[in-house]
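This structure is in structure tokens; I'll ask about it shortly.
With one protein chain withheld, the remaining protein chains of the complex are depicted in position.
First chain written, first letter: the chains are A, B and C, and each begins at residue 1.
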Amino acid sequence: MDLDWTSAEQAFRAECRGWLASHVPRDPLPSGDTREGFARHLEWERILHEDRWSVVSWPAAYGGRDATLWEWLIFEEEYYRAGAPQRVTQNGIFLLAPTLFEFGTEEQKDHYLPRMAAAEDLWCQGWSEPNAGSDLASISSRAQRDEGAGGWRLTGQKTWTTRGAFCTHLFGLFRTDPDSERHRGLTYLMVPLDTPGVTVRGFGRLDGDEGFAEVFLEDAFVPDGCVLGGVNEGWSVAMATTSSERGLTLRSPGRFVATADRLIDLYKRQRRAGAPAAPSSRDAVVQAWIDAETYRLYTLADVTDIVEGRSLGARSSLNKLWWSEMDVRMHETALRLLSSAGELTDAAPAAVDGGSWAKGFQFSLSGPIYAGTNEIQRNIVAERVLGLPRR
Amino acid sequence: MDLDWTSAEQAFRAECRGWLASHVPRDPLPSGDTREGFARHLEWERILHEDRWSVVSWPAAYGGRDATLWEWLIFEEEYYRAGAPQRVTQNGIFLLAPTLFEFGTEEQKDHYLPRMAAAEDLWCQGWSEPNAGSDLASISSRAQRDEGAGGWRLTGQKTWTTRGAFCTHLFGLFRTDPDSERHRGLTYLMVPLDTPGVTVRGFGRLDGDEGFAEVFLEDAFVPDGCVLGGVNEGWSVAMATTSSERGLTLRSPGRFVATADRLIDLYKRQRRAGAPAAPSSRDAVVQAWIDAETYRLYTLADVTDIVEGRSLGARSSLNKLWWSEMDVRMHETALRLLSSAGELTDAAPAAVDGGSWAKGFQFSLSGPIYAGTNEIQRNIVAERVLGLPRR
Amino acid sequence: MRFAFSDDQLLFRDTVRDFLAKECQPERVREAWANDDGLLPDVWAGLAEMGVIGLLVPEALGGLGMDELDLVLLLEETGRAALPGPVIDTVAVAAPTLARLQQAPDHQPIAGWLSELAAGTLLAATNFGSPLVGHADVASLVLLDVEGELHAALPGSMALVAQASVDGSRRLFTVDTARDSTVCLARDDRGRSCIEGAFDRGALAAAAQLLGLADRMLELTVGYVKQREQFGVPIGTFQAVKHHLADALLALSFARPAVYNAACSVARELPDAARDVSMAKACASDAAHAVGRHALQCHGAIGYTIEYDLHLYLKRAWALAASWGDAAWHRDRVGVALGI
Partner (left out) sequence: MRFAFSDDQLLFRDTVRDFLAKECQPERVREAWANDDGLLPDVWAGLAEMGVIGLLVPEALGGLGMDELDLVLLLEETGRAALPGPVIDTVAVAAPTLARLQQAPDHQPIAGWLSELAAGTLLAATNFGSPLVGHADVASLVLLDVEGELHAALPGSMALVAQASVDGSRRLFTVDTARDSTVCLARDDRGRSCIEGAFDRGALAAAAQLLGLADRMLELTVGYVKQREQFGVPIGTFQAVKHHLADALLALSFARPAVYNAACSVARELPDAARDVSMAKACASDAAHAVGRHALQCHGAIGYTIEYDLHLYLKRAWALAASWGDAAWHRDRVGVALGI
């Protein structure tokens, strides 16, 4: 047990902090899940990339800094502490890239990774279909072999695709074996959204942003180079990604530690202002800080396991349950402190903290749903970690 | 909507209150779930009976006062407000008696009810078996027809029988059709525990009292007069009882209103004493009072429905969920207020309120288990009230 | 003792429910989200026609002269429909507050306001308990708590700043008035008592609407989980989904009697009325919040889109749960009433 950072890590932290202090936009950007905000966020992504902060843990050859997982954690802590913008590139960087590193050919890595790091290719995730939500294995979008052209013809529909309307590429699963069922016969494909036959329709999310999209595919052709991993092996390739999504890489502790700190600050201001709900909320504010801190500590143990070659496996479902439900609780506590002001959005001059708590609350409610509902996660914990019978 | 009591009801309340004030034992009796305490409670039951307070809602002919359901509610409120002893006769009065009133022959009613009211016959409930807990329909205790003797020979085992070691009679379900399965072929029987072939073994409950028993039956003979309702119709006869148990009759609001009042009193004392947990517990104390009060109001609506002939049906599962979980929450709040003193029992001189909160907490934990676990109750609510598919 | 509504009350409730089911469907609510003023004038007129808007206005002034107990089920229906517009402020708050003052001889305009209100031509706004005044831009009359005095402000006498709510049909404003531009309707003890009574009526009305909203969200969800299939079966067959919805019904079922009891206490002006209202608002706010969470979780991603209807009810529920005192505020007031 060694809970100190090395001097190299401390130096890395100082470098992160210094750079962020001088580059993070003074005023918050508009939401990256709107068309205008997305464009503003892309500018930010390019600033990050220019100084090699967009993908710190990647090899330098692809635009990274060869940072260790520990350094990545430090970067994330500093990033959220600095109140830096959301990462609109995260679905590529955190979900596709780990899969590319594991399953991609050298050509694929050389082509896709630098463009992803530079926010030239913008990736969205094409898992869900109208009839395949929690039940991911019931995917029905098909990829038909076109031997002559050396590729695949895609037909079907993906939906609830976050920021799909603003992205350039989609990755997802397609049924390549027409006679297959459930987990078998699927292939992981990477699809440029400007492919003829692809139509993207954006639609609104609960929190008011046009952050979702439906993607319709009608006989859209992609060449063989778009296959990631083996043909008909898409399920196991994809599972590597969903495990990242649930685990720490998508939701690093820095994010929640920063939220807890902001909540404490809000509590202090509301108490000074004499808000009646403040006294009865103190216990919950403390609990929020404890929850975030335990998530940070839990993550240190996770990273130690990863660094030392021990797999997290189904335990990553515990991370997902924790961060998603903690995030809801923290925002519920904030709304309680805000009382009637809690219904104001960022468009209201009287909103506290720019309406970010109401927005954050709404966003937090997606946490127990996406990346596999928490009901499914609890099943996984019970069956795969505790060994209860599946029935 | 008329939330006033009539002058007759007010007079009834005054009579209850007056009688209780002059008869309730000044010092709390030892727990009625111990052998010694049970005997002390029987004395109290006989005092109640003598002045016709043991079964106020029954016809005068059986020892009651022909009280209305409203008056029964009033009696219960006053009973708990007065801090009167637990009712060790409740399994007979609240669970068997409603079934006897509905299904009993005149002979059965004339024989059993007055003896029950007078606490001469003491009834325990024989539902559960080692392999039939939540799954009540899997009962395997058998009753074999003895045509010559005009009755039934019982073989099997009942368990988790509350106060079974102190009672004189058991009521329960037995499989009378040996070829039947599940809900069919069961018969509701009333069994004197001194019947040859019956062995009762008491054993300890979590809260330290010898309140449970196993009842072993080996070829024990009961005559036909012990059958309640039709032969092989036990399931539907029993269901009438379990609905009472879940609903208001076993757990009248008066009990929880009294607990909430005691909790408020405890809060005031602990706050005056400077207990550190008091400020952060205030919200939960208020919630406890609100929970009890809403249960009282909900019950007024229930009783109105019953009085006007509208059946509660599966809705009684909602009552059971509410009172059982409210009871746990109230006691958890009390233990939080007590801090380290919360682990002391009634045998500790330093215990607050005679250790009743620790005891009550332990007892409250049985609420979500007995009378059908709360998991089963939630299934019932979802399937029978909301109409979700059974699968 | 009888804890149930009369047949007449239930019949009126059913009539209003049918009307709103027909005239205030989700697409109409969406219309109010998108239009200039967040109102649906035809629906308002229809409710005025039925007597709902002027229910608490004296009969002599064109109202029905009924009380809060008659109103509570109808407010629940306006919640179920997520009816846009200042229902609480106009119907449940301004009407009884003005009716109470109207008996005093020195305020002649009041009778006129009440008549217009009952006719459906006067919309009212109020700032009781919150600086956020709903629909102040279209209100013909704004009742204001000015340091414990009850004042009336008329259109044009106020500076309004628009404040956006999560609920797109709720048009909120902060209001600035020059002191001499308003008319004082009651001051001192009477002023404070009017304002307190008005606030309690607003909280009660919000609680009633929250019940309706919760019921609607639960109904939508029950319908959805019966039909949506995953893993080859309707998701309503999964025990986790069943338990979500059982919990939702449990919360709603035990909030309901608290709200009806408070309506009774307010109508009869019982000494415990404020405490009963606080209990009702706390229960209804918490229940609607909990039902909303269960509803969204059981829907999954589709519930998180604005093309599906759930969010209309969810956002109204969030807004009302926070308004007229949120659950924590009201529990605090119950605590004070209990002497702790």
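One rule holds in what follows: a contact is a pair of C-beta atoms (placed from the backbone, for glycine too) under 8 Å apart; a residue touches a chain by one contact, two chains touch by 3 or more.
Treat the numbers as computed from the prediction; the structure is a model and nothing was measured.
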Which displayed chains the unshown chain touches: A, B, C
Of A:G148, A:P196, A:G274 or A:P389, the residue in touch with the unshown chain: A:P389
Omitted-chain contact residue, chosen from A:F12, A:F166 or A:Y267: A:Y267
Candidates C:A240, C:L270, C:I302 or C:I340 - the one touching the absent chain: C:A240
Option from B:G164, B:G229 or B:G342 whose C-beta touches the chain left out: B:G342
Residue of A:K109, A:R145, A:R184 or A:R282 in touch with the missing chain, whole complex considered: A:R282
Interface with the undisplayed chain - residues on chain C: 238-240, 243
Hidden partner chain, residues of chain B it touches: 128, 131, 133-135, 138, 159-160, 203-206, 208, 212, 276-277, 280-281, 328, 335-336, 338-351, 355, 358, 362, 365-366, 368-370, 373-375, 378
Residues belonging to chain A that touch the chain removed from view: 1-6, 9, 70, 264, 267-268, 271, 282-283, 285-287, 289-291, 293-295, 297-298, 300-301, 303-305, 308, 315, 318, 321-322, 375, 377-379, 381-383, 385-391
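Just so it is clear, only the chains that are shown with their structure count from here on.
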Chain closest to the middle [Cα centroid of all protein chains]: C
Maximum centroid distance from chain A, chain identifier (CA atoms): B
Two or more partner chains touched - positions in chain C: 241, 328, 331-332
Residues of chain A engaged with two or more neighbouring chains: 280
